[in-house]
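With one protein chain removed, the remaining protein chains of the complex are shown where they sit.
For clarity, chains are labelled A, B, C, D and E in written order, and residue numbers in each chain start from 1.
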Amino acid sequence: MKLLKMWSQRLILLLSTVFLFVISNPQPVRAAETAGINVGDTGFILVCAALVLLMTPGLALFYGGMVRKKNVLSVLMQCLMVMGLVSVQWVLLGYSLAFGPDIGHLIGGLEWLGFSGVGQEPSGTYATTIPHMAFAAFQMMFAVITAALITGAFAERMRFSAFLAFILLWTTLVYDPVAHWVWGEGGWLSGLGALDFAGGTVIHISSGIAGLAAAVVLGKRIGYGHNPILPHNLPLTVLGAGLLWFGWFGFNAGSALAANGLAAHAFLVTNTCTAAAALSWVAAEWLDHGKPTTLGAASGAVAGLVAITPAAGFVSPLAAIAIGLLVSPVCYLAVSRLKVKLGYDDSLDVFGIHGVGGTLGAIATGVFASMAINPAGADGMLFGNWHLLLAQLVAVAVTWVYSGGVTFLLLKVIELFTSLRVSEEEEEMGLDMALHGEQA
Amino acid sequence: MKLLKMWSQRLILLLSTVFLFVISNPQPVRAAETAGINVGDTGFILVCAALVLLMTPGLALFYGGMVRKKNVLSVLMQCLMVMGLVSVQWVLLGYSLAFGPDIGHLIGGLEWLGFSGVGQEPSGTYATTIPHMAFAAFQMMFAVITAALITGAFAERMRFSAFLAFILLWTTLVYDPVAHWVWGEGGWLSGLGALDFAGGTVIHISSGIAGLAAAVVLGKRIGYGHNPILPHNLPLTVLGAGLLWFGWFGFNAGSALAANGLAAHAFLVTNTCTAAAALSWVAAEWLDHGKPTTLGAASGAVAGLVAITPAAGFVSPLAAIAIGLLVSPVCYLAVSRLKVKLGYDDSLDVFGIHGVGGTLGAIATGVFASMAINPAGADGMLFGNWHLLLAQLVAVAVTWVYSGGVTFLLLKVIELFTSLRVSEEEEEMGLDMALHGEQA
Amino acid sequence: MKLLKMWSQRLILLLSTVFLFVISNPQPVRAAETAGINVGDTGFILVCAALVLLMTPGLALFYGGMVRKKNVLSVLMQCLMVMGLVSVQWVLLGYSLAFGPDIGHLIGGLEWLGFSGVGQEPSGTYATTIPHMAFAAFQMMFAVITAALITGAFAERMRFSAFLAFILLWTTLVYDPVAHWVWGEGGWLSGLGALDFAGGTVIHISSGIAGLAAAVVLGKRIGYGHNPILPHNLPLTVLGAGLLWFGWFGFNAGSALAANGLAAHAFLVTNTCTAAAALSWVAAEWLDHGKPTTLGAASGAVAGLVAITPAAGFVSPLAAIAIGLLVSPVCYLAVSRLKVKLGYDDSLDVFGIHGVGGTLGAIATGVFASMAINPAGADGMLFGNWHLLLAQLVAVAVTWVYSGGVTFLLLKVIELFTSLRVSEEEEEMGLDMALHGEQA
Amino acid sequence: MKKLEVIIRPNKLEELKAALTDLKVRGMTIYEVMGKGLQREQKQYHRGHEHLVDLYPKVKVELICRDHWVERIIEVILRVCQTGQAGDGKIFIYPLEEIVRISTGERGDDAL
Amino acid sequence: MKKLEVIIRPNKLEELKAALTDLKVRGMTIYEVMGKGLQREQKQYHRGHEHLVDLYPKVKVELICRDHWVERIIEVILRVCQTGQAGDGKIFIYPLEEIVRISTGERGDDAL
Partner (left out) sequence: MKKLEVIIRPNKLEELKAALTDLKVRGMTIYEVMGKGLQREQKQYHRGHEHLVDLYPKVKVELICRDHWVERIIEVILRVCQTGQAGDGKIFIYPLEEIVRISTGERGDDAL
């Protein structure tokens, strides 16, 4: 209760600060209307941003269906809170850290705090045919979904206030810098020549590894391994997967940052890889235990979406089929075998799907990329260039180490101030009732 | 039964009339193809119209999850019927009333009945870079969602035939005129200088007040205040909120009526305010009773969307945060305190969220608006202009009085012909079974 | 079990083949970037393709809510598998069969296998303002939804492996040729002068008749006619209908293949007809048995969407109302009377809604079409031209016979290799548990 | 010791719970059941096909109590749940041999 | 008076209801339960992890009737619900002390 009071006081403080800021804000953003703006690109990117925003509710349902009924609202709530927290953080601070003028190839400067200078005219640096605000809004949605992805790892047991603190800090200390390294003008990872079309490294690896670290730090759910913990509402999960598949077109095609041939290409290979991965997950199950499952089809689709994300603007449709056929069996082994062997409880397999699938996708990009598809990219191993694969491996390794390490530290630090897990009694009662006073 | 017969006979009559009309319709709409049409704007607005259409099913789920299980279908049914009735009314009559050539600043003329003259070329008056039909379709979706919003106020107790009559009359007698006053060429409220970017007054205040009036006229649900009446499926409600958030980008960004910098601006501030409002509702609850709720987060998001609607094209991102932080606590007090005090039973808080939130948003527009953001707008109080705030207050007051008064009268008149409420027995059995012969 | 092994070995084979192909693939697709590409059209069509993709999950929910709880996952699973299978088939083979260089007006050539030659520049033949890949991706979604529609006919009783084989063969042997006949350059049906704006014949009639044939071949579900088989989750069905309505804008407006006045026209009449049909289904029920149902409203909306599909680019808004008012009562009679009389068990009324509604829409196109709306179309009967109606009737008849006949044969052939139906025990247990080892 | 199985209309549950709590009866177990009785049938519709509904949602309240409480509880139930219309429900009374309270292992009257 | 608790396969409910109605038995209460018995276990899968399912959905029909009706009802149940396979279910018969009809306050046989 005390903590709650403290937090709310801080919120009030924040509110007042913002207020004062607004009032004193002399000159918002001047609209040098339509200077160099391409209407077609702008409309496309705005719609893509909306599609990516929808992915987070989609994810909430995908995750929510997989937990036990007594915890479904807590999962939905975490996703809603991520939408709230990260959106506001992005406007106040995050966008500037990630995309602001580069400081030492490591981080963006504070020039764009509170979106000052981020206006209706195109930025000089990013997506020069659309309003700067459209680019920043599109990127905001990426930051939101990334943080939301992690929540699957600690579902059904994390304290709400610890969760809030974690998300805010993680976004600021992990997502924003890594986004800068890969996509920011001057970021050091893109300098290495690593390719990441729509966020395999920045989004899926970083959240997947963070999920693994969180699962390890928080420990297993009560009864995990003894009592079966089964999905309470798979239709919700399938609905979520459908919304994810839909929204992902905004994610990947939108990452062309223009409504051009490359966007069409990314769109097509995204769908193709996803389809192949849905099939190959089901095939893997069929071989392994004889029953193709609905959750498997949905999981495979998500694995395919993850794997094609870094590659979407660089590989051919046939390569997309190959990636799709590969990624699901690998992720399947990770969630059904590796997880048991290593003994962590990653509730909804954030690591097994996003960490593993994202890593596979990043490597596959190094193998299958072709400059015939995207002259701004590079040729992969199959086309005789080993350098790209190397760069991809470095980018992957860096993200693993950085995201894993900082997540671990962050949680340990938060643990000094407040317990990370709910009490045993609360966990048994279910987080919906215990934390939120609600029933699904 | 007799009434039903009567109604269906009327439907048959309508059908035959339309038939005759079609057959005799000599000259539909000539396609002076692409004269002055901007392809980028057109695609954008059509997609935005689809997004706004999706808001009504989204609202249906948002509402449907909040009622008791025995009434969920009746709520979904009302939303479906609104989509049907208002869409058809709009084509036959409504669009002409709202946007047709002005008559005395009060109402549109009947020139565009049945969409005659509304064609594939741009209108001379509205959104001159897109087909007139695209504008009219986009506006249609606004009329649909507005009427659908009201249904939350009388959920779980209204007779189906009275509901149908009410919606048809309300749309014709309240929505169409108010839309004309604010957005129609020559409408008197816009003449006053009031700003309403995407429909704070026209949509949220008018439906919110109508909801209040309807709740008062219909009276409380049986057991209200004694027996707890709790949501039966909050995941459905969260899903609905997610679809609303998504669709609202079409609503607000689309209201720029072009894929330009202003659309990007409206997009970004919409998301920002919504996020802040989700957080501040949760904070208000946390302070008030110690439990942040999922329904609170969803309700806050909707309140934020409502409040930013009139302001989206006029205020800065930081102002959007301020509006978001403000609107939720105010709405929270309205639904948790004011409602109890005044003693009306607004089933799903249409007034508390749309009426109150819309009013706050309209006033906030008068405070935070800045011509630096939209030269076609006006400066608000913060930028030294008190006139705008005054105009906003007048627009708000007019809408309150007009919508409240006409709604009240309408219901009283309908009550002369048929009872507004189902019987006690039907209410206890649940409207799904009693009215629709179905079970969820 | 043996069959499963066999199938999985085949999948592995496929995987290896694709792999070799990719590795040896010397020259994917050169990006002669933006030669003649219209950015506005491209963005619009990509978004429309995403909307159409969403229709299949939407359909999965629409269908899933209507079956008994023990079978809901099997329905969702079938839709996911269709998304997987047909997407991959389309890239490898289907697109080339349907749209590849014409062979004897009957089928496309194999030049575009594996999307070789389908690149980021516009095709010379189709949709010349957008990347060829965008057109191919848009068309892919049509192939997916068509196959998915059929699954409603044999829901709750088909074996999974037989289902997979059926879908793959049906798409290749029915959908691809029929699509070629109607939309492929040189196809013989379009040569006759038949109009099909967005797929009334190709999609709805062909799937509806296939559904009828499948229902007849598979026979009735156990207990059909004795035990009531009622929807287990109508809110899911309404949600699905909402997503269908939303996605259908991509379907119909996107079929203009450009963001122009015709797209706006198609958008508007789509919504109008759907709305009118939702109302008229409800009216028909009201007259027939006195209770307007939610499932009726949703079914009516879908029937309206089906009926306007072939007509969307050719008929006026008032004609759309007329079509909407007509189609629902006709479909209602088909599902409530005709089905009983003929005694087939089409589980979810694929024939009654898509077969019958599609046929009515195709005929209505022959009646109401007007060159004043689309100079590239033709005038219908009402405007003095009987030829079009005749062409429509021929196209309908051909599709009935071809799709019905081939579907029947296909199933009979598959039956030689494996039983089409699950065992009685599995059917009673429910397909979710029996086939997929899962519970909803 | 007796067991009372009380079948009531779902909307009476809150009131009955309150009335029983006033009587100091705290323990009870609630079941959601479907009941068929003298209540009039309803019709349900599915795409024009009619189905008779003769099962109505009911709530069953199960109460174990000492013998001399039975009449007092019946009285309360009748007071709260009687509308006088078919469908009000029934009270069924059964003998019971033994009670064990799991948390303490106590038996018999003490276990209540 | 006796109480019969009849556990059956869910898909037999409609038929049993009809057969009992033919016998003029109108009142009954239905429970959705999960049953474990001699029926073979099934396997359920969750991302490659196997779980045994030994609880099957069953329907319990609860019937209170006069003593001399018991055998007739058992006969009908056997006729309708017997497939001869494990999982067909059981009939459990219990003594009952009293019935009260809430709508009228009637007791005993009259309350049925």
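To be clear about the criterion, contacts are C-beta pairs under 8 Å (C-beta built on N, C-alpha and C of every residue); 3 or more make two chains touch, one makes a residue touch a chain.
These figures come from a predicted structure and were not determined experimentally.
Shown chains touched by the missing chain in the whole complex: A, B, D, E.
Here the missing chain is touched by one residue of B:Leu295, B:Val330, B:Ala364 or B:Met433, and it is B:Leu295.
Mapped onto chain B, the interface with the missing chain covers residues 228, 230-231, 285, 288-289, 291, 293, 295-296, 299, 332, 335-337, 340, 349. Those residues of chain D that touch the chain absent from the view are 3, 17, 26-31, 64, 94-105, 111.
Contact residues of chain A toward the unshown chain are 222-223, 226-228, 428-429, 433, 436-439.
Following the convention adopted for this analysis, only the chains that are shown with their structure count from here on.
Chains that touch both chain C and chain D: B, E.
For the copy pair chain D and chain E, the superposing rotation over Cα atoms measures out at 120 degrees to the nearest 5. Centre-to-centre, using mean CA coordinates, chain A is 33 Å away from chain C.
The centroid of the Cα atoms in chain A and the matching centroid in chain D are 50 Å apart.
Contact of a single residue of chain D with at least two other chains is seen at positions 43-46.
With touch defined as above, residues shared between interfaces to two or more other chains in chain A number as follows: 38-41, 43-44, 47, 230, 233, 239, 289, 291, 293, 295.
By the document's touch criterion, interfaces exist between A-B, A-C, A-E, B-C, B-D, C-D, C-E, D-E.
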